[in-house]
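Structure first, commentary second.
With one protein chain removed, the remaining protein chains of the complex are shown where they sit.
Chain naming follows the written order as A, B and C, and within any one chain the residues start at number 1.
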Amino acid sequence: MSNSIGRLFVVTTWGESHGQALGAVIDGCPAGVFLSLGDIEKELARDIPDIELGTKRDEPNKFEILSGWFQNRTLGTPISIIIHNIDYKTSNYKQLQDLIRPGHADYTYIEKYGHREFRGGGRASGRECIARLAAGAVAKKVLSYFEIGIESRVIEMAGIPINSKESYQKAKEASLENANDGESTGGIVELRAKNLPVGAGSPIFGKLDAELALALMSIGGIKGVEIGAGFSSAKMKASESNDEFYLNNGKIRCRTNNAGGLLSGISTGEDLVVTIAVKPTPAISKPQKTVNIKEMKEAMIECKGRFDLNFTPRVAPIAEAMAGIILTDELICSGYIHPSKISSSSLLKK
Amino acid sequence: MSNSIGRLFVVTTWGESHGQALGAVIDGCPAGVFLSLGDIEKELARDIPDIELGTKRDEPNKFEILSGWFQNRTLGTPISIIIHNIDYKTSNYKQLQDLIRPGHADYTYIEKYGHREFRGGGRASGRECIARLAAGAVAKKVLSYFEIGIESRVIEMAGIPINSKESYQKAKEASLENANDGESTGGIVELRAKNLPVGAGSPIFGKLDAELALALMSIGGIKGVEIGAGFSSAKMKASESNDEFYLNNGKIRCRTNNAGGLLSGISTGEDLVVTIAVKPTPAISKPQKTVNIKEMKEAMIECKGRFDLNFTPRVAPIAEAMAGIILTDELICSGYIHPSKISSSSLLKK
Amino acid sequence: MSNSIGRLFVVTTWGESHGQALGAVIDGCPAGVFLSLGDIEKELARDIPDIELGTKRDEPNKFEILSGWFQNRTLGTPISIIIHNIDYKTSNYKQLQDLIRPGHADYTYIEKYGHREFRGGGRASGRECIARLAAGAVAKKVLSYFEIGIESRVIEMAGIPINSKESYQKAKEASLENANDGESTGGIVELRAKNLPVGAGSPIFGKLDAELALALMSIGGIKGVEIGAGFSSAKMKASESNDEFYLNNGKIRCRTNNAGGLLSGISTGEDLVVTIAVKPTPAISKPQKTVNIKEMKEAMIECKGRFDLNFTPRVAPIAEAMAGIILTDELICSGYIHPSKISSSSLLKK
Partner (left out) sequence: MSNSIGRLFVVTTWGESHGQALGAVIDGCPAGVFLSLGDIEKELARDIPDIELGTKRDEPNKFEILSGWFQNRTLGTPISIIIHNIDYKTSNYKQLQDLIRPGHADYTYIEKYGHREFRGGGRASGRECIARLAAGAVAKKVLSYFEIGIESRVIEMAGIPINSKESYQKAKEASLENANDGESTGGIVELRAKNLPVGAGSPIFGKLDAELALALMSIGGIKGVEIGAGFSSAKMKASESNDEFYLNNGKIRCRTNNAGGLLSGISTGEDLVVTIAVKPTPAISKPQKTVNIKEMKEAMIECKGRFDLNFTPRVAPIAEAMAGIILTDELICSGYIHPSKISSSSLLKK
């Protein structure tokens, strides 16, 4: 259950970082959606957006669509996508077998499952997200029928706010500098969905912001989620925080968007804006104190291997994927997208 | 569905702010839990923690337990708690019937449901949370068997950080001052759960932080959720952000707690720490621009009635309730609490 | 969880037979459905269709709609219906406290929950179904917008097939005769839903027949469920069992209906036909062998009190209610009924 998300559009992911393959099963995608291999390829390729910051694992992400898809159209049946791991047998992790890495899932997984996936991060590895990208590609394709687009951008990296090419360069340099010291850094990603209809989302525990918070917090390394003005709202007065309504060509609009496109969890038609905090990659070569759980003795650990110097840029497309999945599910559940046929799902266009 | 939360310990809430009653059905509570009327009374009484800041609606919160409970013990069957609304027929809202309040659910609910609950906020009102408090009281009682405690405190109000009686007084004054100007303000609440076992929470989409983010973001007016160091993590280096492990009397512990008690969504045994941002109460007497949706004309609105000057203090116990519900559900799903009998649910105590 | 049914149209029931009240929360009912108190009253009144066969408990079924409903229209929010128990404090059960009744839930509930609801059957009592009738009344009202009707009839009672007034009289007499001997009898109910659209139901585990089987088997005392020709199909040849297609005024129809209106779990547009087997009421005055679980000694038991001589006629409206709930949920999930507004849910009518 915990590897599935969604109510009528349900995504299940599977696979370990050092297993043979990873994959996603997408259940509840309407039939008739045009979907090319390129649509998925394009999203998978975003997994290493910046080679200088990313992991050095040079994996071409070979994938196949095994079901639910024929002649570039979805069938309405579960879409099974498999992504093969190429060099999964190599393991640089063995030497760390009995040391639990600070900031990592090692300790909690051992306690939960009674064993450690010593071949690597297992399901807790960032590699798991490749399956989310594949599922997100399908969701985005569905949303594209309704001209709903999802975008993301890194707005802070290694403590440096990014709003220009220059500032990005600065942030990248700061990340690399830290890497040279055996360190890693984090950052902030802003996510934006455009052209949502008014009225998507459900009251109380099905609020769209709540669903998004779950989906985004489920990405490894995310420590905070904000909707619209987020924590800044806490410092505002109501007259600053409230978005006043006005009429624009007969349509009700908001002058500002502190709400981030959601009132009581239901979409206002303004851009959906979400911000998420990414922590520094926990695996670093700098020595850290830890415990050898076999001998139950304190010890030092130095993580060697292929780690992200700063995985904020890699989180951005994953956040888009998760938002795509949640929005597709919500629009189906809210009656905007027809659950079984894309052709008749034109409610929204009206 | 959207009015229920939980997998094996499921809470469903119902009721409008200006209806006859509100309530919660708690399904999946083990049998044999000692539960007195006072346990619920105590939590419901926290709804107006500070009369000077809270709404003036002076409701005694008369409630009844209608099922699942006999001779001060839970039966294992659904616990139905009803909270009567006393003065529900009075309505100061009528004059605003066609004006959609900025920052409120009026507009989105009309679009979603094709009508407006003009008697008041309906389900979108903060009043809905009284049912959450009742359900939270039951959850906390279950957790108390395992010595798991949940606490909350307001750490910022009206922009003033609170860490002393003095600073609280200052924050209160600032809130009241704003109220005199027809304004309202927001704040920040810190939530803490103590004595969790190691290993609660599930991987991927069932991460405990993800579940908590959903539960807390589902409270009206919450615009941000942070786990542990939250957004500050984004500015740290890994060696600062990672919590190093050490041994304390043969037990693995973390020296710091930037993770907020969770690694990959699974509890480390350290305090669970969550921070949430509360926006200013949207209904204010200060005039705001809006739209008359009947005439589709721009208009001004001044909200009169019983509104919170700052509902941050009221959010604190609700956040505790939501955390209690999520933790109880997770501990049942994770095999720490027996799903049907509290007496044999001593797994955790071992 | 086990007290809720449905995915988008979710019904939760609560209450013990000898508690203060029972109730249902109906979440996901579209807004704007016309619903009068009489609509519910009418269904609740069917609980004792034949006083000569039914329990002697003469309860007027006083009920209230506490939420989700205003001025005879549904609001789109959870509808909470409460049914008060009048004489709940009287108990004839005490003397049996330590004897487990054959055919009853006593033994299994004690094992599961570690205690016995000695005031009566608790949740396992047939009384629980009164809440299902209330929820079913709401579902039927939603379905009536699409001219979908649900009917039931007792087709066998006390071993006597019923197809005429005479045969019914004979079956009734057989039931009463058995009752005079301290016995009870069972029967068979046929359920029929008319005017379903083609295409409702989902593949694999969401087959409409599977959902119906769960819903109907969840009624106490049901030991079998058949779709269409049911067990008779097992004795047919394919050319007998298959329903041949033909054209009727440009519409595809089936000449026979052995399939009971479902092919691969999806509706064909023919009548949905389901048959269910009702076992004899287990509580009888005739002495039976059992065990005293306190003393762990074999013993004899004679059940006194208000029991149905044959509860088949009482099962019929409950079966209708369950079918109504499942069909409403399925038609919302399948995109035939709009999830939040009845007015725009005219997809089906086209």
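Following the convention adopted for this analysis, a contact is a pair of C-beta atoms (placed from the backbone, for glycine too) under 8 Å apart; a residue touches a chain by one contact, two chains touch by 3 or more.
All values reported here derive from a predicted model rather than from experimental measurement.
With respect to the full assembly, the chain omitted from this view is in touch with A, B, C. From the set C:D39, C:E64, C:D98 or C:E183, the residue in touch with the chain omitted from the display is C:E183, counting the whole complex. Among A:D39, A:E64, A:D98 or A:E302, only A:E64 touches the chain left out of the display.
Within the whole complex, the absent chain has one touching residue among B:R7, B:R153 or B:R253, and that is B:R7.
Contact with the undisplayed chain is limited, among C:K42, C:R153, C:K170 or C:K279, to C:K279. Residues of chain C in touch with the missing chain: 1-5, 7, 13, 100, 102-105, 107-109, 111-112, 123-124, 128, 156, 159, 178, 183-188, 198-199, 201-207, 209-218, 220, 223-231, 233-247, 250, 252, 254-255, 258-260, 262-268, 277-284, 286, 288-291, 293, 296-298, 312, 334.
Seen from chain A, the chain kept out of the figure touches residues 1-4, 6-8, 10, 12-16, 19-23, 25, 27-28, 31-32, 64, 66-68, 70, 73, 75-80, 82, 112-115, 117, 119, 122-123, 340-341, 343-344. Contact between chain B and the absent chain runs through residues 7-8, 77, 199, 203, 333-335, 338-340.
Note that only the chains that are shown with their structure count from here on.
Note: the chain lying farthest from chain B is C, by mean C-alpha position. Note on chain placement: the centre of chain A and the centre of chain C lie 44 Å apart, centres being C-alpha means.
Averaged C-alpha coordinates put the centre of chain A at 26 Å from the centre of chain B. One simple way to say how far apart two chains are is to compare their mean CA positions; for chain B and chain C this gives 36 Å.
In chain B, the residues that touch at least two other chains are 1-4, 7, 13, 112, 123.
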